[in-house]
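First, the structure itself, so that you have it in front of you.
Left out: one protein chain. Kept in place: all the others.
Chain lettering (A and B) follows the sequence in which the chains are written, and residue indices restart at 1 in each chain.
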Amino acid sequence: MSFSQIDRRSFLGVAGGALLCTIGGQKVYLNQKADVEKLATGVTIPPKVAAANKNPGLVKAAAVTGNRKEYWIAAEQRRWNIIPANSNGKKRDQMLNQTIKKGKTSFTAYAYRQYTSGFGEPIGEATVPGPLIEANVGDTVVVHFRNLCPVPVTMHPHGMFYSNEMDGAYKGYWTDPGGFVQTNRDFTYVWECPEGTEGTWMYHDHGPMDPIPLYKGLFGPMVIRDPNETPPDKEFFVGFHSFLPPATGLPAAFDCVNGRSFTGNTPTFQANIGDDVAFHVYALDDNFHTFHIHGHRWKEPGGAIVDNKTLGPGDSFRARFIEDNPGRWLYHCHVFSHLHNGMSGWYLVE
Amino acid sequence: MSFSQIDRRSFLGVAGGALLCTIGGQKVYLNQKADVEKLATGVTIPPKVAAANKNPGLVKAAAVTGNRKEYWIAAEQRRWNIIPANSNGKKRDQMLNQTIKKGKTSFTAYAYRQYTSGFGEPIGEATVPGPLIEANVGDTVVVHFRNLCPVPVTMHPHGMFYSNEMDGAYKGYWTDPGGFVQTNRDFTYVWECPEGTEGTWMYHDHGPMDPIPLYKGLFGPMVIRDPNETPPDKEFFVGFHSFLPPATGLPAAFDCVNGRSFTGNTPTFQANIGDDVAFHVYALDDNFHTFHIHGHRWKEPGGAIVDNKTLGPGDSFRARFIEDNPGRWLYHCHVFSHLHNGMSGWYLVE
Partner (left out) sequence: MSFSQIDRRSFLGVAGGALLCTIGGQKVYLNQKADVEKLATGVTIPPKVAAANKNPGLVKAAAVTGNRKEYWIAAEQRRWNIIPANSNGKKRDQMLNQTIKKGKTSFTAYAYRQYTSGFGEPIGEATVPGPLIEANVGDTVVVHFRNLCPVPVTMHPHGMFYSNEMDGAYKGYWTDPGGFVQTNRDFTYVWECPEGTEGTWMYHDHGPMDPIPLYKGLFGPMVIRDPNETPPDKEFFVGFHSFLPPATGLPAAFDCVNGRSFTGNTPTFQANIGDDVAFHVYALDDNFHTFHIHGHRWKEPGGAIVDNKTLGPGDSFRARFIEDNPGRWLYHCHVFSHLHNGMSGWYLVE
């Protein structure tokens, strides 16, 4: 069942829904607003974080080996419209050719934003999901992270090798500085890509307010390539997630692909006949999903041929195939209530 | 959690449950009745469908190559009893040896029905699931489809290769004629089975009323065989799905295998020692399931030995093994609330 489908009546009603988390002793329900800044006042600074604030030299980082892949990324607040109006001022679901009646669809998101070297200039806007982090096996990824959000947040990578200090996870008393990056502070993550880390991954906030900042938009795609493998011609990154009342303050809940809801607002991917195509798919919410593309299928590492695959929170995989089928196709989560609450998009092949 | 377990009180109560979909601007809740014919009045005929109605020559279809596997299949209304009474007039759960107190269990289903060539004579009754569609790699499947239901419905195949016009999916403005087959109209689907399409699949309605017609019974099993592989001696098709209030109009919800609920009503499969057995398993509802057989296990394509496997909506797989264990066995979904709401059956081996 999709908890993403909560009615306005539940939203305005008293507590009693399902619990998302407890932060600073305060319960956060899936179907109710939460004030993340107020919740943050219940969280104290862990001792290793306090110590590193005074003496930044206490932070240990691995030596950079191989190619240095360097990123400057900030976590920022920005207005985010889950369903932007089209040129006629309508919010539309192209798959069902209908106008969406969801009420307000904009909120103050948290989003990762890439900058040029030394945080010189922003490279485009902050986005949900955040910028692609990519590396080859053998590289070292160095992420200079700046927190411009009003609560402590982090970057936690999947798949890569990273030393304990670099996991970007809040761990209570034992939290390392990278697991609790305070407002207006920087932290440099050093993540390694030895053999055996190749694959489709993601990164996301895993700080003391987890999972609210992630639900407000703090996640992004990551890929580590095997240099012995021919790279695909076209790559698409598909993040299945939800925008829920405790994170958005909106009464409606939204099932999303890459920060948007409903076909025409979610990404429209494009490829040509003959392209070697890779869909990198991951999920990050409280639901399980299946990824389905019409008119296509792919082979799993074990050899099974599939056109539909289950994935849960934190799972990621790659669907790779040679494009051989022109037309306007749907890709979507095959959970019917997710599909019909916005988790679908176009894939156009010429 | 199983939303299939909604109590009469919720059913009769006001809205506020989980949303299944929105059709023609009308919200359909998982725990409430829906009038699909009334909803259909909110849906307009897409332009390509209107054009093909006037000029059927506009529909493009692939040339038939290889063997032509030809089917005549209608979608029809029929009364369907989810839990037929036994010879003593009782509705029974044989697994728990108890009488089922579910209230009314019959409703007007939508079901696929196979006919002889040219829609000459029906081949048996319309059934949930519909008739097996089977082909070998290299074949072309031609399905002459007739819609005798009161709303537009379709046939959308998984796994097969099909050109964009043949995907049987409603796509709003861009809908092809095969994605919106109106009442009392025919459409001929041409689906291809090149190498790389072999496997266990399913087909289902994906028209403008999706997912309600599917939830009313419009789905069926499909298998594409590799001619280089020895065929199994016995094949069983297991469809995990739900009958829910918006589709049935019944207050209770039912977890089902192949259109029936509870052991003794769901299929009783039979095999003999030494048989090369294939269970083809698929799921089509809003829940995730696991398929488990007592006393048996099988090897996945990647080599893992399992006796229990997760599958979500749209997923399908084959469990194949040499039968070596006589007795009365249970097969079931291992989600306890699904098992105990009817998603189980007998497997008898002699």
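We take it that a residue touches a chain if its C-beta (ideal position, glycine included) is under 8 Å from a C-beta of that chain, and two chains touch if they have at least 3 such contacts.
Bear in mind that the values here come from a model prediction, so they are computed numbers and not experimental data.
Enquirer: Considering the complete complex, identify which of B:Lys69, B:Lys91, B:Arg260 or B:His292 is in touch with the unshown chain.
Expert: Only one listed residue reaches the unshown chain, and that is B:His292.
Enquirer: Which candidate, A:Pro56, A:Pro227 or A:Gly303, sits in contact with the chain we can't see?
Expert: Residue touching the absent chain, from the options given: A:Gly303.
Enquirer: Among B:His144, B:Lys234 or B:Lys309, single out the residue that touches the unshown chain.
Expert: Checking each option in B:His144, B:Lys234 or B:Lys309, the one touching the absent chain turns out to be B:Lys309.
Enquirer: Of A:Trp80, A:Tyr162, A:Tyr203 or A:Phe236, which residue touches the hidden chain?
Expert: Touches the omitted chain: A:Tyr162.
Enquirer: Considering the whole complex rather than only what is displayed, give the residues of chain B touching the chain that is not shown.
Expert: On the side of chain B, residues 1-3, 5-7, 9-10, 13, 93-99, 101, 263, 288-290, 292, 294-295, 297, 299-310, 324-330, 334-337, 339-341 touch the unshown chain.
Enquirer: When the complex is taken as a whole, what residues of chain A touch the one chain not shown?
Expert: 1-3, 14-25, 30, 44, 46, 156, 158-159, 161-165, 167, 169-174, 196-199, 201, 208, 210-211, 214-215, 285-288, 300-304, 310-317
Definition applied: only the chains that are shown with their structure count from here on.
Enquirer: Please report how many Å separate the Cα centroid of chain A from that of chain B, as a whole number.
Expert: 33
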